[in-house]
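I'd like to ask some things about the structure below.
Every protein chain except one is present and positioned as in the full complex.
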Amino acid sequence: MTSPKYQPGGVQPGGFQRWQGIVIGGVLLAVGLGICVVTFGVGTLPGQDSLGPRLFPVLIGGGLMILGLANAWAGWVTLRDGSAHEGALIPVSDAENVTEPGDWPTLLWVVAGLCLGALGYKTIGFIPSAWVVFVLTARGFAAHWSVKHALVGLIVVLIAFFGFTKGLGLPLPTGIFASILASISGGH
Amino acid sequence: MTNLTRRQALKTGAALAALATAGGLLMPGAALAALDALTVVAPAKPGGGWDQTARSMQEVFQTTGIVKAVQVENVAGAGGTVGLAQFANRKGDASAVLVGGLVMLGAILTNKSPVSFKDVTPLARLTGEYEVIVVPAASELKSMGDLAAKLKADAGSVSWGGGSAGGTDHILAGLIAKAAGADVTKLNYVAFSGGGEALAAIVGGHVTCGVSGLGEFEAQIKAGELRALAISSGERLPGLDAPTLKESGLDVELANWRAVFGAGELADADKAALLDAVDQMVKSDAWKQTLATKGWMDTYLAGDAFAAYLSEEEARVTTVLKEIGLVS
Partner (left out) sequence: MDTFSGLLHGFEVAFTPINLMWSLLGVTLGTAIGVLPGIGPALTIALLLPVTYHLDPTAAFIIFGGIYYGAMYGSSTTSILLNVPGETGSIVTAIDGHMMAKKGRAAAALATAAIGSFVAGTIATVGLSFLSPIMVKIALLFGPAEYFSLMILAFVTVSALLGSSILRGMSALFIGLAIGLIGIDTQTGQARFTFGLLPLLDGVDVVVVAVGLFALGEAFHVAFREARRPEELSRVVGSLWMSRSDWARSWKPWLRGTALGFPLGSLPAGGTEIPTFLSYLLEKRLSKKPEEFGQGAIEAVAGPEAANNAAVAGVLVPLLSFGLPTSATAAILLAAFQQYGIQPGPLLFSSNSTLVWALIASLYLGNLMLLVLNLPLVGLWARLLLIPRPLLYGGILVLSMLGVYSLNNSVFDLWLLLGIGLLGFAMRQFEYPVAPLVVGLILGPMAEEQFRRAYAIAQGDVSVFFTHPISASLLAIAAACVIGPYLLRRRGVSIG
């Protein structure tokens, strides 16, 4: 994505930026190689369709290896020339030649919220875990705790839960509130 | 639906009320020992045979009051083995049952599934559907004999269109090729994911012949778009102008059965209660009516008799899949 707020180009890429192309190329190469290796563990048995299940994985794995090499090469050219000029394969970057450091705390709050949400989904149930996701996301973006956000989150989660289970009749994990919810819905 | 308007006039008034109370109607006097709650696990996405079986069970259980509250849970994937694996974790849990069938048996074998029917308790076979072998109306193959001869001459030249690899359709194609004395390892089976896609390929003449449940092809057979060469039942079926495979000289009989399973390691009392609930359901009028509208055959077989049938089928299917080359 492009955002007008970033000033493109002209800056000496530093740190990881310098090695980016080579690292990404290496990862793609490794994945491609991995696909090819694993493919030969995929069973082929006599009498299956003549082409078998291995051809396409090998083609795709091979493609990834070639692309990995190309990425690494483009990265190396960038490194050698020491500028944002990325050689013929990759034109000069058109966006976010990022100079300012990213906002790690906010990202970590959001990701932590999702991790806790996934951990708790079946164990403590949808309502508390989705609420945790909401509250931690809001905490990350707002950079402070807020009772208002927590309340809005609770309302959103409750509407989602009851809309889902009552409106559509689809099961959601009730978790620790199982008995309470059962007593609410017991009267239907 | 000639009396549609009249029916509509009658129904519109009651429609909202029916919508509100549907599923909540209790039949007075039914079910002495009603179960409180039951989850029916359908190991497939909504719409397929297993899902419809599960939802029909839900409907009948609730309207007859055999079980008070029934929930259907879809756990789709991999010929039902994903649902089976999840269900196998519910050891000793009498509050849920699993719908499954012949396709699942094939999938367990081809997917090398870590769980099998040994990890669950077979309760009862409920319904079945016979398979029909069809060719497009314009095909030069006029009878099952023609097809068998073509198969014997060159098994690879006959492309079969049907459902998922290792499923009922594939198994039947293998059984037929074997019975026709053809080279089973050369079986040219083309798997299609949805019923519609296979049907289109067959009607469009893109494959030599098609094999699937009678219900999938019935409308096209009646309309004359497809010619039914044979049916996989023991006797001819009423309303279908096609001989059985046996009449055509191929000693094959196969039904795509659907069944219901309980969790593994069920207590005897729990198993008896579930068997009783299923028995009441199968004998109810509502179930018979469901079978009639859906065109399903009643193949009810419960308890130990079903368990014995299951192991016979397991042996037969394993042999066929090995010969086709799907299972080592």
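Should a chain be cited, it is by its letter among A and B, assigned in written order, with residues numbered from 1 in that chain.
Just so it is clear, contacts are C-beta pairs under 8 Å (C-beta built on N, C-alpha and C of every residue); 3 or more make two chains touch, one makes a residue touch a chain.
None of the values given here were measured: they were computed from a predicted structure.
Visitor: Out of B:37, B:153, B:200 or B:272, which is the one that touches the chain we can't see?
Guide: B:200
Visitor: Write the list of subunit B residues that the hidden chain touches.
Guide: 1, 4-5, 7-8, 11-12, 15, 18-19, 22-23, 45-48, 51-52, 55, 58-59, 73-79, 81-82, 85-86, 107, 110-112, 156-157, 159, 164-166, 188, 190-197, 199-201, 203-204, 206-207, 215, 218-220, 222-223, 225, 293-295, 326
Visitor: If you put the missing chain back, which residues of subunit A would it touch?
Guide: Interface with the chain not displayed, on the subunit A side: 1-3, 5, 20, 24, 28, 31-32, 35, 38-39, 42-45, 48-53, 56-57, 60-61, 63-64, 67, 70-71, 74, 89-91, 93-96, 98, 102-104, 106-107, 109-111, 113-115, 117-118, 121-122, 126, 130, 133-135, 137-143, 146, 149, 152-153, 156-157, 160, 164, 168-172.
In the analysis below, only the chains that are shown with their structure count from here on.
Visitor: For subunit A and subunit B, what's the span in angstrom between their mean Cα positions?
Guide: 39
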